[in-house]
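What you see is the complex with one protein chain gone and the rest in place.
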Amino acid sequence: MNNWQILWQARDQFWSGFLSTMTIFGLSISAAFLIGCVMLYLLEGSRPRLAMPLRVFIDGMRMLPFLILAYLLYYGLPGLGIRLDAWWSGIGALAVYHGCYFAEIFRGARLTFPPGQVEAAKAHGFTKGKMFLRLILPQIIMQTRPLLGNQLIYALKDTAFLVIITVQELTAAANSLSGTYFIPTEAFIVVIGFYWAVSIVMEVIIKQCGRFSARRGFDNV
Amino acid sequence: MSEAGIESRKAPTDAAVAIRNLSKSFDNVEVLRDVNLEVKKGDVVTILGSSGSGKSTLLRCINWLEQPERGSIHIAGERIGTTDDGRAMSVKALARVRAKTGMVFQGFNLWPHLNVLHNVTEAPIHVLGKSRHEAEAHARELLEKVGMSHKMDAYPNTLSGGQKQRVAIARALAMQPEVMLFDEPTSALDPELVGEVLGVIKDLSAEGYTMVIVTHEMAFSRAVSDQVVFLEKGLIIEQADPETFFTNPATERVQKFLERHD
């Protein structure tokens, strides 16, 4: 039996690792997106005393490696009496970490948002919340699309860090298979292929979304 | 290189620039058609013509920034761009002939990472192989000449357009070229800054520099030229001394042009 046949027989392990990675990615990136949007709203300045600490928090997160945050949640929090398993620590860390990056991307676009539109919305009697949800947020998302796409790929890659805090995901699958059968090269080539394929699919989807925003004049970013 | 090799590149005359049967097209549009022009040593030739007449292209062919399809150009007797049998020159040989020309661009094109002095000394040091000491001494003289010696340590982004262009002139002079090429040197300048640059060029003509100038400044052309060349759709349709050209032009086309630019 050659090495590739061994891998084929162990395909279930790859598949469950892949599903695990995609679940973690899907859950955490959705949460991160929401966190980013909420942070952007809080930075709008209706609660000035919250905006400043939030800026510090976002900037602080962006100066940390992702893994140290995962360590903080997985190894550090039990010291404070909060116990999360590896899976949820990982998802939580990814959501908070990339939420801050999303918030920063949004904030950058918000700075150049035309104030005339806000005035027009106010003149039409929009409330602050409605204006944010209906006017500001959709435009900012369309405008920052390419940056969001990049961030998605970073988030996908960061899921691999979770192997270090013992989450059974895709890289962990390759690691354990290469340990069992001593075929590291083939095992990792397959796994890298998975990551590559997912990245390419995401890039294509993000590009397709571009057509939606291009029709609305947001293609020049 | 053998003596014979150098001999074979000699143009028939000792002109500073000799252009023979030059043709050039962009995307099947002929911008230069069989142009012949000779610039004698020490002469100032201005090239006039409406925009799109091919005058800038002609100038840019002289130092091979544009490659013509047919014809030949000799700089001080040495052929540029192609060899006599029509093959492209080596990159090094081309650079060596180019060093015999100095060019001043419409957009100045100073190198922003170098201060004024180093903009002027860069090519003499790295192309001519001069010592830094020698190059800087020469650069100081030239910057004095163009009235920029007080800005030697300044970086280009802190200078006005007129100042930038005067530095660019000093940069070109620093190569001690056989011919100076000016591509609309005042077109990108605010009107009040045009005079200072034209003044410098006039001084140079008085000192006997050989110059080919593409310009829109009629009064300047008349004052400074030994010869005026008028280009229209890639053809030289009139070539005369400035008195004749401006007071008694031979073609109707030039009369109309002069009326419009009076």
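For clarity, chains are labelled A and B in written order, and residue numbers in each chain start from 1.
In this text, contacts are C-beta pairs under 8 Å (C-beta built on N, C-alpha and C of every residue); 3 or more make two chains touch, one makes a residue touch a chain.
To be clear about the criterion, contacts and distances are computed from a predicted model.
**Q** Out of "3-oxoacyl-[acyl-carrier-protein] synthase II", "Peptidase M48-like protein", "Cysteine ABC transporter" or "Carbon-phosphorus lyase complex subunit PhnI", what name does the UniProt record list for the absent chain?
**A** The record for the missing subunit names the protein "Cysteine ABC transporter".
**Q** Where the complex has a chain not shown, which of A:M22, A:L42 or A:I153 is the residue touching it?
**A** Of the candidates A:M22, A:L42 or A:I153, A:I153 is in touch with the missing chain.
**Q** Have a look at B:A76, B:L142, B:M175 or B:V254 and name the one touching the chain we're not showing.
**A** B:M175
**Q** Using the document's definition of touch, tell me which of B:G107, B:G195 or B:G208 contacts the absent chain.
**A** For the chain that is not drawn, the touching residue is B:G107.
**Q** Considering the entire assembly, which residues of chain A contact the chain that has been omitted?
**A** The missing chain touches chain A at positions 60, 63-68, 71-72, 75-80, 153, 156-161, 163-164, 170-171, 174-175, 178, 182-185, 188-189, 191-192, 195-196, 198-200.
**Q** Could you pull out which residues of chain B are in touch with the chain that's been left out?
**A** Touch set of chain B with respect to the missing chain: 63, 65, 91-92, 95-103, 105, 107, 109-113, 122-123, 126-127, 155-157, 168, 171-172, 175, 181.
Keep this in mind: only the chains that are shown with their structure count from here on.
**Q** How many angstrom lie between the centres of chain A and chain B, each centre taken as the mean Cα position?
**A** Going by mean C-alpha positions, chain A sits 57 Å from chain B.
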